[in-house]
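Worksheet for the structure shown next.
One chain of protein is taken out of this complex; the other chains stay put.
Right after this comes chain A.
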Amino acid sequence: MIQLIVFLPLLAAIIAGLGNRMIGNFAAKILTTGALFVACALSWPIFLDFLVGGQTAYVAPIFDWIRSGDLDVAWSLRVDTLTAVMLVVVTSVSSLVHLYSWGYMDEDPDQPRFFAYLSLFTFAMLMLVTSNNLVQMFFGWEGVGLASYLLIGFWYHKPSANAAAIKAFVVNRVGDFGFSLGIFGTFMVFGTVSIPEILEAAPAMAGSTIGFLGYRLDTMTLLCLLLFVGAMGKSAQFGLHTWLPDAMEGPTPVSALIHAATMVTAGVFMVCRLSPMFETSETALLVVTFFGLLTAFFAATVGTTQTDIKRVIAYSTCSQLGYMFVAVGVGAYGIAMFHLFTHAFFKALLFLGAGSVIHSMHHEQDMRHYGALRKEIPITFWTMMIGTLAITGVGVVWLHAGFAGFHSKDAIIEAAFASESSLGGIAFFTLVFAALLTSFYSWRLIFMTFFGKARWGTSEHVQHAVHDHGGKDTGDGTGGYHPHESGWAMLVPLLSLSVGAVFAGYVFTHEFVDSEAFWAGSVAFNEHLIHELHGVPMWVKLASTVAMLIGLVIAWLAYIRYTDWPARFVAQFRVLHAFLLNKWYIDELYNVLFVKPAFAIGRFFWKRGDKGFIDRFGPDGVSALVASGSTVTRRFQSGYLYTYALVMLIGLAAGATWAITR
């Protein structure tokens, strides 16, 4: 069964990809989408079985992969609670995104390729979450990276899409550099790459030291941090986050599936999968917490100033991933997975909703050209409202009931407060403040898009559309254009995900947060922390709700009530605004620090090193030397090849004869 879940998408991808134009759009779409819905239908029973405790973990072997001495890597599929959670997340979102793409990609000439990539991605992601060893995890890890690269660059005619695709792959490779070294080191220390064996042996290694680059370091801290570098790359944590906003160049369904719900959470999944390992190093956990809270804060600040609807959601994703890492860092792995789970639904919903808006606005993505869309595309509006209520964490503390994000995000904030981590306090306040910003930019998005006056007339995309259809500018800001609600292929996924965004938190809180039996050892479980978490003071529980309300009020004031506020703010705090708008200037910094020097040094090595030094004093020098004394070189250059070969052969023969007969 698990084999079917994992390999059906691969099979569909191969047929759709190689068949391409031969089998046609419809066959490719029905095949890939069908495969995903089957996989999804098979995944939910597995998850529910784990939920009711009727299933135990198992490993389904496939065949040997790499065997070299002690290194024994096999292809196999591991199914346990952690995997089951990921299975439903991946297959549910993926199948819905496949369906959604029927509508969204309807006019694209290259549909089989698109659907093949989507299914290929799903396969790689499933290999990642079912891996029983680090190397297969790396296979899935790089596989999703490849699919992400292909999909970001799907519209390969656009230079910006190509640049974003390469950036995504290369920045991820920086993470994989750390991940690789982590795997090498883990193998050297533990003599195995099998995850269960490593986790079993990890506690005994605590406190041991190892030599690395001339330093003597705590073994477990070193290994965990190297592996965490990989997680930072994939999950776009501060420093290696730069690829994620650019990845929005890809088609919107891709952003929803890969760059929101599934692939980017792989880093969180990895750390949770290896949680007993991370538990052996306090330092590593502190670093994880630090990067988590830094990312949550950084991305939220940047999100408040972006005007591209997809970029706002991208930074929001980045920020939410930071929340998950804080949860991991304070030892609340179950809660991190819980937020991953709920986030997948509401963030996919927000992205697909944004896609629906973009679709109806003729690929206009700038929110400054939106407004008043509430009545034009009501279903999209309401589903996005649900997504926003979920991400901002709307709920009633006393009733323990709210939208999905209310349960998972608040649990993280409470866990940070309750934890004994020395960064716990800072993490708590940072995350509450980030929650305020989250609420602000999320509502800002809603208000700018769906409320206020129509501002479509200023959009070039819309003007083109109007021009093509011969509409008339009526002077009401609409430019004579009337957006249409998307078709059912796009609305059904939106409605389905809305269900998840409403209920995923409320229904599953107990199992994900409190139940050690549910996790059954697949992640480290800190019972003490969970106990403390339930005993936090009321003001802590209320803090995030209050922050959420403040954010909402500010957004309402600035974008509905006093619409001149944003401009005045920008005028007043020009530097701050520029700093945020330009994403803390990190791209510019990297460009100066890495990209330009790499090319410059490359050119230097080539022109000055190879040509100017090695060749000059090597072969060219020799030939010049010869040329100055005789005419050999000229003769040589006139092409006496056979003579030359003959001379060499004779030399050889003479040498050999001498050796043999002496």
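Just so it is clear, a contact is a pair of C-beta atoms (placed from the backbone, for glycine too) under 8 Å apart; a residue touches a chain by one contact, two chains touch by 3 or more; residues count from 1.
Operating definition for what follows: contacts and distances are computed from a predicted model.
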item: UniProt protein name of the chain not shown, from "Signal recognition particle protein", "(2Fe-2S)-binding protein", "NADH dehydrogenase subunit M" or "Cobyrinic acid ac-diamide synthase"; value: "NADH dehydrogenase subunit M"
item: Candidates A:Leu48, A:Leu71 or A:Val499 - the one touching the absent chain; value: A:Leu71
item: Contacting the left-out chain in the complete assembly, out of A:Ala41, A:Met188, A:Leu557 or A:Leu593; value: A:Met188
item: Chain not shown: contacting residue from A:Ile23, A:Leu42, A:Ala60 or A:Ala206; value: A:Ala206
item: Positions on chain A contacted by the hidden chain, ascending; value: 17-18, 20, 63-69, 71, 75, 135, 138-139, 142-143, 146, 149, 153, 156-157, 159, 162, 165-166, 169-170, 173-174, 176-177, 180-181, 183-185, 187-189, 202-221, 279-284, 598-599, 601-603, 605-606, 609-610, 614-615, 618-619, 622-623, 636-637, 639, 641, 644-645, 648-649, 652, 655-656, 659-661
